[in-house]
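All remarks here apply to the structure that follows.
Only a single protein chain was left out; the remaining protein chains are all shown in position.
And then chain A:
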Amino acid sequence: MTPSRPLGLIAAFAALAVLYALPAIAPRALVQDLFGVLTLLVLALNWNTLAGFAGLVSVGQQAFVGIGAYAMFAAIILMDLNPLVGVLIGGLAAAAFALPMAFFAFRLNGAYFAIGTWVVADIARLGISQWKALGGGTGTSLPKGTAKDMAFVDRIKAALDVSSAAAADALTYWLMLTLAVAMLVAGHVFLRSRMGLGLQAIRDNETAARSVGVDPVRLKALVFLLTAFGTGLCGALAFIQITRVTPDAAFSVIDWTAFVIFITVIGGIGTLPGPIVGAVIFYALQRLLADYGTIYLIVLGCLGIAVMLFARRGLWGVFTGRTGIDLLPLTHRPPKSAAPQPQASRRTA
């Protein structure tokens, strides 16, 4: 292990501490901005596991954002449930939708899979547009005060001495930040598990993987389901903060999938810290070019293309390649004690 690794971890924890402290020290606008970036980060962490590790290049993740958001709205408006329960229902609804979606899309390969997921997402958008109780094609809003009435908002309001709206923003921000950390940890644990090892084997050589007992379809379906759940949770939480939902906004391929792909590709697809690097760059560009309208998107697009052409593993991949530093390695190291004496441990009868 390189000495720079503990340093990197210390830096990461320091950054995390600052991020958690932010609502207490920074203006509300910054908290709102970062909420948007964190939303994209959570989506990117999920898409990275899906595309970068399971090889499932989906362009239909907006289906899960949209279904998560609408399920949350239904839970609050139609069933009068707690918003946070609504978020959980959003995740579960997205996972439930992933089952039939996988059944269809897993019959397709490569580009057809990508297009297939997109088509399914659009069908979901059209279907939701028919849901009159939630406003049909024009959408609906959360009842007034839903966000402000969430648990803890009063206490945050008192502790930070801010308005109810700002306290609600702080709460959703903390939840999204926590979701991002949880996704990162869960991603790391999953990829280092038996199933993660199987995924890496499939990525390297599917024929050989099958021949040592790995079932590619089963593993990929599991990843599809789990990332749908994560994406649905994220979508539901995002729309609690946005407070208004329409089919077009909730199922936007640009907002919920295209940006996410760019962020992941620029940061480093198939690497765990890649989406974080990508999200930071996305935010930096947005800030730097804020005065020029949406030009940051054009720059982002060009950067994405450059990375695809010249640095396939993204900026994090380039960084680890040059320095040998890897903050979240997935390697399994052999046990030290058993290594020497090749003859002694021979199992000859």
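Before moving on, here are some points about what is shown:
Just so we're on the same page, contacts are C-beta pairs under 8 Å (C-beta built on N, C-alpha and C of every residue); 3 or more make two chains touch, one makes a residue touch a chain; residues count from 1.
By our rule, contacts and distances are computed from a predicted model.
Missing chain, UniProt name from the options "histidine kinase", "ABC transporter ATP-binding protein", "Electron transfer flavoprotein subunit alpha/FixB family protein" or "1,2-phenylacetyl-CoA epoxidase subunit B": "ABC transporter ATP-binding protein".
Only one of A:76, A:191, A:214 or A:261 touches the chain withheld from this view, namely A:214. Seen across the whole complex, the unshown chain contacts chain A at 194, 197-198, 200-201, 203-205, 207-215, 331-335, 338-349.
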